[in-house]
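Note that this complex is displayed minus one protein chain, with the remaining chains in position.
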Amino acid sequence: MLKMNNISKIYQTEMVQTHALRDFTLQVDEGEFIAVTGPSGSGKTTFLNIAGMLEPFSEGEYLLDGIDVGKLNDNQRADVRNQKIGFIFQGFNLIPDLNLYENIEVPLRYRGIKASERKRRIEQCLEQVGLASRAKHLPQQLSGGQQQRVAIARALAGEPRFLLADEPTGNLDSLMARQVMELLEQINRDGATIVMVTHDPELARRAPRNIQVVDGQLADFTLYQGAQTIKSAAGA
Amino acid sequence: MLEIKPIFHALCRSKVGAILLLIQIAITTAIVSNAAFIIQDRIAFLNQETGYPEQDLFKFNVMTFGKDVDLSQQFELDEAMIRALPGVESAAQSSSIPLSGSGSASSFNLKPAPQESKSVRTAYFFIDEHGLDTYGVKLIAGRNFSEDEVLITNSPTDRTTNVTVVTKALANELFSEGDALGKTIYFGDLPLKIIGITAPMKGPWLKDSHPNNVALIPYIQAKTYAQFAVRTKPGQRDAVMKDIESLMLKNYNKRVINNIKGLDQLKDQYMAADKLMMRMLIVLITILVLVTALGIFGLTLFNISKRTKQIGTRRALGARKSAIINYFLVENALICSMGLVLGGICALLLGQLLMQHFSIAALPPSYIATTAIMVLIMSLLAVLGPAKRAANISPSIATRTI
Partner (left out) sequence: MLLHYLDLSWRSFKRTPLVSALMVLAIAIGIGVTMTSLSVYHMMSADPIPHKSSQLYTVQLQTMDEGHTWWTGDDIPMQLTYQDAENLYNAPIPDKKVAMMRTGFSVYLDSDKVKPFISNARMTTPDFFSMFDVSFQYGGAWSQQQEQSAAPVVVISKELNDKLFAGESSIGKLIYLDDDSYQVVGVLADWPLNLKYYDLNNGAFNKVEDLFLPFSLIKAKELTSWGNSNGWKHEDTRNFADRLQSEQVWIQFWAQLDTAEQKLAYGNYLISYIEEQKKRGRFTREIPQYSLRDVNQWMEYNNVVSEDNKILVGLSFMFLAVCLANILGLLLAKFLRRAPEVGVRRALGASKRQVFLQHLVEVAMLGFIGGLLGIILAQIGLLGVRQSYDYYANLATMDLTMLLSAPVIAISTCIIAGLYPAWLVCKTNPAIYLKSQ
């Protein structure tokens, strides 16, 4: 599904060169649920941006679903984002001027889906996140957890095969965080590949596979995976 | 890809900014369409055909204070001298000068006063047989005065002249088309037979109610205050004008020669206020359109900075750059077209108001339509820059907190 080979990202300022990512190599298979952790400033967000094609990379090769991302132009990247990737942001990033229905409609419109089909999908997604009755509400009329569920609905509406979640529970209290997490797990079971960036080890442990980014490089992740196995063994 | 409905909804939720823009566009449309109409009106007035070769004509005044000379004889000598000058085509004493803003007018009637009859306001020039040639105006029917039809007198009581040459406009107003030649009209109780009809020529006042009605009457009364008109060969006017004062004073020096002015100068003087109005209106609407464009530009910039995150999110969700540009263009076009509808109504009302209180004709709707199209284009151009800037917002903004 996702294959990064020796990806480097260098931020160039007048004074210094910062290596945000260095020879970053990662492969994610179809249907996986991966949690990416790491201290702040480690390159987590850069990894997420590159994975989501929100940012170009300096060196290396990145294949998404067999497509060589480095060779795409801006419009093609936009289309790939639209069709293959669903985003869930930490700040929800709902558009304040639009109601829930219209917010979810945004990516569908960019894809050029017919109005009737849009309606069907939006209603289905709102149902899925349990907000069907609030379709006409504006984002600021909802709680944080509800807003994040709308954001998830928006990500799902496009029926993406690849879901990128950036601290999806970062702005939520633990109860709501758990609800959102359960939702993600449900989505993963339905077949979507999920890459979740988080700094919360608790949350990360719930994902089947953990990787850690330190200083822009992939750190030893088996440790976490080992711990996971031990934990689940103990639990069982 | 148009997405009017959600844009419209989004607009409705941030009304005030949109309404302000709408008001600006409406007032701008109202002002520009009315001002453009007035400008157009003035341009037509300024560029009107007067019937004279203005570049080759000039006039001067003679104010005689010496009492030791027979004025009519002196003027005959002066005219002969001027006509003999190299570069001069013709010259004549003329009781008033066309386009100058000063002259005489009276009503000309079909029956002698005090009988009641059809009466038409007419500017009249007392002038001799050289008049038509001097003013460079062609006869289109009949004939010019002959030398012996011209009455030259020092005595104001003589009144034996009985012919006139009139403009086609006057002839047609007094008589049915083509019927005027040979008919008699009355200047007070003085009968004048129409012996010639001229091509269009304007009287002294371009803003008169009847600027095209002119009658030439072959009558020269030598007065201490007299005006002369001179037509030169093309390009030679300046040279003749420069020398005319000294030449006239050489002939006889107990007089003052002044007000030596080209006919085009006289016209410019007469029209200066209209030219000023036209210029001021042009400046006004140019600046106005600029201010409105700047306003749209500024407001769009601000909206974009307010919506940076939103734009990044849209890009992350798969919007192409063109979709972002389109979003702002459509949003602006929506506000603009509502503003234009309102502006069209305001323009009509303003036009009505101007027509009621001032001497301005009704505003033709075509001016509103043209203005509306221009304003729309202007506003889209004003948005294009900021919209392109918005399209360049990186989608990675979406993952940034704050």
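Here are a few things to note about the model shown:
Should a chain be cited, it is by its letter among A and B, assigned in written order, with residues numbered from 1 in that chain.
We adopt the following convention: a residue touches a chain if its C-beta (ideal position, glycine included) is under 8 Å from a C-beta of that chain, and two chains touch if they have at least 3 such contacts.
This is a predicted model, so every value here is computed, not measured.
Although it is left out of the displayed model, the omitted chain contacts the following shown chains in the full complex: B. When the omitted chain is restored, the residue from B:224, B:352 or B:366 that touches it is B:224. Of the options B:181, B:277 or B:330, the residue whose C-beta touches the omitted chain is B:277.
Summary of contacts with the chain left out: across B:256, B:330, B:345 or B:374, the touching residue is B:256. What chain B contributes to its contact with the hidden chain is residues 16-17, 20-21, 23-24, 27-28, 30-31, 34-35, 38, 61, 63, 65-67, 113-114, 156-157, 159, 188-189, 224-225, 254-256, 258, 272-277, 279-281, 283-284, 287-288, 290-292, 294-295, 298-299, 301-303, 305-306, 354, 357-360, 402.
Definition applied: only the chains that are shown with their structure count from here on.
Averaged Cα coordinates give chain A a centre that lies 70 Å from the centre of chain B. Within the complex formed with chain A, the residues of chain B that make contact are 1, 3, 6, 9-10, 13-14, 309-310, 312-323, 394-396, 398-401.
Remark: chain A residues 45, 48-49, 52-55, 74-75, 78-79, 81-83, 87, 89-91, 93, 95-99, 102, 105-107, 109-112, 138, 154, 158, 166, 170 touch chain B in the complex.
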